[in-house]
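Notes follow the structure.
For this depiction, one protein chain was excluded, whereas all remaining protein chains were kept in their positions.
Let's turn to subunit A:
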Amino acid sequence: MPLKLEIVTPEARIFSDEVDSVVLPGAEGEIGILPAHAPLVTTLQVGELRITKGGKTTEMAVGEGLVEVTGAYARILTDMAIDADQIDEKAVEQALERAKHSLESIKHGEKQEDVAAVMAMIQRNTAQLQLKKKRRTV
């Protein structure tokens, strides 16, 4: 029995296919999900997600979100999901730089929500960079 994996972000349906397994950053560390996994609901953390299908592994950088697993399918709702091949390292580095800069300027203004938003942005950017760097060393 294959596992049907769906990854949806507010911008688009990123992924919808049958896969052999998926490893994702859950609330309490990485979780591997194989077909016929016990029903599970957990939160998704910023990090990297690996999809294995027919011996081929695809890697993605993901943001925060929700994961729902039943035996037949896994649904991932997240605010970011980018294929490792599509990460533009330079653009991400620049975005990270900008985010860090704006974090410093906000800190004096102490607006709680803004700080949270920028922190999330930094986390997402860092996750993308880490995934890219890891790929290079392999």
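Operating definition for what follows: a contact is a pair of C-beta atoms (placed from the backbone, for glycine too) under 8 Å apart; a residue touches a chain by one contact, two chains touch by 3 or more; residues count from 1.
FYI, contacts and distances are computed from a predicted model.
Enquirer: Of the candidate names "3-(3-hydroxy-phenyl)propionate hydroxylase", "ATP synthase gamma chain", "NADH-quinone oxidoreductase subunit K" or "Sugar ABC transporter", which one corresponds to the UniProt protein name of the undepicted chain?
Expert: "ATP synthase gamma chain"
Enquirer: List the residues of subunit A that touch the chain left out of this view.
Expert: Residues 6, 8-13, 26-28, 31, 38-43, 64-66, 68, 70-71, 75, 77, 113, 117 of subunit A touch the chain that is not shown.
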